[in-house]
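Apart from one protein chain that is not included, each protein chain of the complex appears where it belongs.
Here the chain labels run A and B in written order, and each chain numbers its own residues starting at 1.
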Amino acid sequence: MSNSADAAAPYHVTHAGHHEPGFWQKYVFSQDHKIIGVQYAVTSLLFLFFGFCLMMIMRWQLAFPGRPVPLIGSLLGEASAPGGILSPEFYNSLGAMHGTIMVFLGVVPLAVGAFGNYVVPLQIGAPDMAFPKLNMMSYWLYVPGGLIMLASFFAPGGAANSGWTAYPPLSDIATTGQTMWLLGMVFLISSSLLGSVNFITTILQLRAKGLTFMRLPFFVWAQLVTAFLLLLAFPPLEAAGVLQLMDRLAGTSFFLPSGLVVAGQALGVSGGGSPLLWQHLFWFLAHPEVYVLILPALGIVAEIIANNTRKPLFGYRSMVYATIFLGFMSFLVWAHHMFLTGMGTAINTFFQTTTMIISIPSVIILSALFLSLWGGSIRFTTPMLFALGFLPMFGIGGLTGLPLGLSATDIPLHDTYYVIGHFHYVVAPGTILALFAGIYYWFPKVTGRKMNDRLGKMHFWGTIIFMNVVFMPMFIQGLAGVSRRLYDGGAQYAHAAPVLEWNLVMSIGAWMLAVAQIPFVVNFFRSIWKGERVTDGNTWSATTLEWSAAPSPPVAHGNFAVVPTVYRGPYEYSVPGASAGFIPQNVQEKG
Amino acid sequence: MEIPYNVTVRPDTGLYNAKLGIWLFLASEVMLFGALFSSYILLRVAAPEWPMGHTILNVPLATLNTLVLISSSITMVMSWAALKMKKFSAFKMWMGLTFLLGVGFLIIKSFEYGAKFAHHLYPSENTFMAIYFTLTGLHGLHVIGGMIVNGYLWGPGSKMWKTEPERFTNRVEVAGLYWHFVDLVWIFLFPVLYLL
Partner (left out) sequence: MSDAHTHDAKKHIKIYVIVFVALALLTAVTVMVASLEHSVTLAVSVALFIAVVKGSLVAGYFMHLISERKAIYSLLILTGILFVALLFLPLAALFDQQGVAHVS
């Protein structure tokens, strides 16, 4: 407990009066960031799988509109799928819930809750997060939020079906499922807020001695900026959610304009509200949210590239400044989602300008990652394959965003399949590839065993090929004018006829993508028990503290047998004149 | 296993963990109430007509409530100052007063709301009532939250003074920061809703 010796060892493992916690405290309501990280990983992977299944059902309807869904059609219930054929409303709930679940229950909890929680304290040489109890509460707010979302499928009228964007007036008058969506979001936002307070405090306060900001692994920078985005962008959505709940439950008209007529009858509310108000508040969160989706992925890819090229990242400093600038700008671009709402040229110009400006830091980061490959001694490990695959996929996603970010070219593309193609490229062959990379990379740290390489490579090739089969044709359909959120995939519109055949191609691609995940699932579970044991805690010969200073898995309480001190930057690979091929951050002598 | 800088200050940031944590939380709260103020502005500007707050709402009661909250802010900071001066019984008195003033705020609020409901003025009446109830309601929930924390620190939580006085003082400081913020929000809510 003495504070005077804090300089060298600010904490130490104390056994005096330490009683062993019971099963519930240890594994269920754990306050250990490593266990919480694993909890987040397992839960989010299950939600990702569920969201994926929702999409596969949708793709049946798109490939074969009006045909009963095979195998499970009868299980969907007569209300949602009479005779096994998806009703339009049910198709819409599948769409709304697919988006909601993938973004809020799948990707972010995995990228931030799992990877962030597990890796950040280790990479900064900390014994845990700054607020372990808060960390536990974050996870246990996420779970009920997710369960409410799942339960909403059983509400009368089904789950939310007004899009993940929940635009009023439709969402205001939608069935009960929408109320459950809003309640679920309140839980998820609260979980996220507690988490972001924890991440920022941890990174600022618990860095090991010698770990200055410019010696932080890029992954930690990415998580730091992400935490700021979550902290400051989510509250307006929480406010908007409260307002929409008031509209739905207390008869207010925050988002309901005067004179609204529903199904031939005037709505008996006071009116005077603004649907655009919801859009402003929603997108104020949802735009920074997309950077929340990508930044941790960029962080993971950066770590893996440095490690597998055996050289420092190119332009580390530029990447850091670009990330900070990106985070700041992300708050000022949101109305590029609203170019078609009747805003005038002045405002459209403002937001289109900020959107073009924000593409600069993205390009800087992506270029730096590409340039990091030059002159590298590349090891094509499974994590590296996924990291390399990420780069061009994110490039396509980013480039296809440009015509959307320019107001004039957005006019024919808004709300078409082009948009769906664009954002899926960044998140699916983008972020999700990076998350897979992270799983293969850090699996040995968490379990002490390696995943199988051959299965990993099968997984990689199947995934990247079929992701492109699913998402590339969307640009074709979008450019032809096929709108998004059409339950028949455009079959009823003449202008969609020439490109309708792509629906079958994309659906087959989606089902093949599912098959391509089998080697991953098999590999994952088999490796937990039968994977090749790592002999050296530093499986990948990496420089960062989670590898060089902690065993695999880390010490249960406190992570490190000896608290590390940091003497150098994060990527000292192939240092000229050094005796070893890499110098970990906590090694003092140059060798 | 101990988390460093829980009580002592980290040299380069000059902060202990909970102080940074609470300011981060307060920043998010600024954005939360900011969104509601933004909604208020948009709804008011776009409305063909909008009542002047003082024609519908009870200004004297709200003025009294403003003074109640301001007083609770000074009693709160005095309770922390008492701990810094190692005067535990003074702390108990000031914190107790803070709690009671919070109770007073809520009682006055319930009179206000009750009067509105008695005149059938519900949130559904018009957007002015809707935003009034939402803004003051959310603020009221924050007051309740703060009172729960303050009550805990006055009661069972105060046992920590005997074993870890510095850590307890920090807790009171952090709770104080939250409480002052709740006062701050009201300082803006009051003129915006009631006087304009």
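Methods note: contacts are C-beta pairs under 8 Å (C-beta built on N, C-alpha and C of every residue); 3 or more make two chains touch, one makes a residue touch a chain.
Remember, predicted model here, so these are calculated numbers, not experimental data.
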Among B:Ile3, B:Val77, B:Met95 or B:Val172, which residue is in contact with the omitted chain in the full complex?
B:Val77
With the missing chain put back, one of A:Pro109, A:Gly125, A:Gly146 or A:Pro236 would touch it. Which one?
A:Pro236
Among B:Met1, B:Leu42, B:Ile56 or B:Val149, contact with the omitted chain is made only by B:Leu42
Omitted-chain footprint on subunit A covers residues 204, 228, 232, 236, 276-277, 280, 284, 328, 331-332, 335, 338, 342-347, 350
Touching the absent chain: which residues on subunit B qualify?
13-15, 20, 23-24, 27, 30-31, 34-35, 37-38, 41-42, 45-46, 48, 54, 59, 63, 66-67, 70-71, 73-74, 76-78, 81, 84-86, 176-177, 180-181, 183-184, 187-188, 190-192, 195-196
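In this text, only the chains that are shown with their structure count from here on.
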Distance-wise, how many Å sit between the C-alpha centres of subunit A and subunit B, to the nearest whole number?
34
Seen from subunit A, its contact residues with subunit B in the complex are 1, 3, 6, 10-14, 126-128, 130-132, 134, 193, 196-198, 200-201, 204-206, 231-236, 238-240, 242-243, 246, 250-254, 269-270, 272-274, 277, 280-281, 284, 557-558
Listed in rising order, subunit B residues that touch subunit A in their complex are 1-5, 7-8, 10, 13, 15, 17, 20-21, 24-25, 27-29, 31-36, 38-39, 42-43, 46-47, 122-127, 130-131, 134, 138
